[in-house]
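First up is the structure itself, then whatever we jot down about it.
Of the protein chains in this complex, all but one are displayed in their positions.
Every chain is named by a letter (A and B) in the order it is written, and numbering of its residues begins at 1.
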Amino acid sequence: MTTVAELPAGFADKVLSAQSTFRSVMDAMARPGGVQRIRAQAGTPAPMMHGTAAIALTLFDHDTPIWLDGAMSATPDAAKWLKFHTSAPVIAEPSVCSFAVIGDARSLPPLDRFALGSNEYPDRSTTLILQVDSLTSGPAYELTGPGIDGASVLQAMIPANLLELLAINATLFPRGIDVVLVHDDAIVAIPRTTRLAAYGA
Amino acid sequence: MYVAVKGGERAIENAHRLLAHERRGHRDVPEISLSQISEQLSLGVDRVMTEGSLYDRELAALAIKQARGDLIEAIFLVRAFRATLPRFGTTEPVDTGTMQVRRRISSTFKDIPGGQVLGPTFDYTHRLLDPHLAEEGAPEAPVTAEPLAVMPRVTDILGRDGLIEPSPEGDADTPVGDLTREPLSFPADRDLRLQNLARADEGFLLALGYSTQRGYGRSHPFAGEIRFGEVEVEFFAEDAGFAVPLGSIPMTECQMVNQFKGSATEAPCFTRGYGLAFGQSERKTMSMALVDRSLRARELSEEIKAPAQDEEFVMSHSDNVQATGFVEHLKLPHYVDFQSELGLLRKLRAEFFEASGRAEPLQEAAE
Partner (left out) sequence: MNATAYNFAYLDEQTKRMIRRAILKAIAIPGYQVPFASREMPMPYGWGTGGVQVTAAILGPDDVLKVIDQGSDDTTNAISIRKFFAKTAGVATTTSTEQASVIQTRHRIPEAPLRAGQVLVYQVPIPEPLRFLEPRETETRRMHALGEYGLMHVKLYEDIARFGHIATSYAYPVKVNARYVMDPSPTPKFDNPKMDDCPALQLFGAGREKRIYAIPPHTKVVSLDFEDHPFSRYRFDAPCALCGADDSYLDEIVTDDRGSRMFVCSDTDYCEGRQAAGHRGTESAAPHKERVHG
């Protein structure tokens, strides 16, 4: 059993670390497919990656219900750490969560299990934080949409069915799911407006 | 040769220095103290606390002094300060039934348990300017009445016979909304409407309440009770596990009793309009109660046809800090838009005169 004293630390400098992490996430969201780095240092509870932990410390609080997948909730460490550092409620029902943290990308559930927003309030939707094996090598994907000058190419190890799952965004817009891929301190955003295809397909 | 205007920073500093000078007034006149404002302009302090959404007499007095007596400016100062305060939680609902009453009147019953207590009121004063007040002097000591007392609410008396709808019960699973923390969306529930009205401009509510009396959404009101006195404020401390008293504050409550003809499912009964404010704020709470009742039109299946019944209209325009900001922003430069409009207007006029075959009048020709 972990006590509070044994929990990994949060940000050393809450204000400026949150600011620099937010700017990385904002830049990622504004330039889909582009790799941004998280520079702020923070403690990281297993199995959270550094980028995931920094994003949590930056964006989560008691107003944002969080859903954790099986890998993230395999031990209570991540949930405890989140509760202590962010006060965010960890909930069992994904359809009303603000953020879903996915430790095992291969067992990502269908995206319509999360909050998709309504046509009146499409912003009331889940942002997925999805940990992946690489954001610099692996199969190449071509991304198009707002934020991208023409098309951008991303090389990443992402779950094979992600393209299929993300197709929901094209049909439901303006409703949809926004995704932030994380590997270590690298992040890439795929907002709902981005169309993702296997490169050269 | 033309040189573009510069030195705005200096101009701003100088203007603010001049403002401070004007605020002070003639230096031969003693400077007004916060306790003088708090003690002798207390109804102004009450209004600033109510519409500023912050119970702090000293800060409200400071705001009034800094605002040179402009109450809306003072409310703005208090609001901006309030927005920076940390939030520890919410207090327990105040129980006005246990109020230590200093004034209490009902227009629905001649006599009621506890009686009618006039208290400190302008009512029945003859509005004749009092020349004695132009000079310093001590008023006569008040006749000591009975000590402050707890007395039952008139609406509770009516409620025992089921003649008036019950006050809605609190629901622990649905926390009370807070429009300073969550963006407002419509339709809005009564908790948010009441919060909006409590913060609303007294003059705006007065005019709207008045309009309902003149037929724009008539609600047949009676002033069931207006009470003013001290109420206990308690805070539930999670560590301690019980509610801790924080102290008592003066508040005014107005419960309007309004006609309701009933519906297919509801027996006819009286309905309530509710007003609550810090300090002694009778005009505010009465107006608030009238408008609260009008805004319940949707809930009571009444036809919505008057401004006071229209929650979007009322709630979007009731806040004087928002209203004064936007009205006064017209002072800011609009050169570039005006230039665009000038261009359009010149074009439209040229086309008009070309089409009509008339010559465009020139300003110079008139000179």
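Some points to look at:
Here is the rule we use: a residue touches a chain if its C-beta (ideal position, glycine included) is under 8 Å from a C-beta of that chain, and two chains touch if they have at least 3 such contacts.
In this text the structure is predicted, and so the values were computed from the model without any measurement.
Hidden chain, full complex: it touches shown chains A, B.
Of the listed positions B:11, B:150, B:163 or B:246, the one in contact with the omitted chain in the full complex is B:11. Check A:43, A:89, A:109 or A:122 against the missing chain and you find that the one touching it is A:122.
Residue B:62 is the one among B:48, B:62, B:99 or B:117 that touches the chain missing from this view. Among B:68, B:261 or B:347, only B:347 touches the chain that is left out of the view.
Think of the hidden chain as still there; on subunit B it touches residues 1-6, 8-9, 11-12, 58-59, 62, 76, 79-84, 86, 180-187, 312, 316, 321-322, 324-329, 332-337, 339-344, 347-348, 351, 363-364, 367.
In the full complex, the hidden chain is touched by subunit A at residues 14-16, 18-20, 22-23, 25-26, 29-31, 58-61, 63-64, 98, 118-123, 125, 127, 146-150, 173-174, 176, 178, 191-193.
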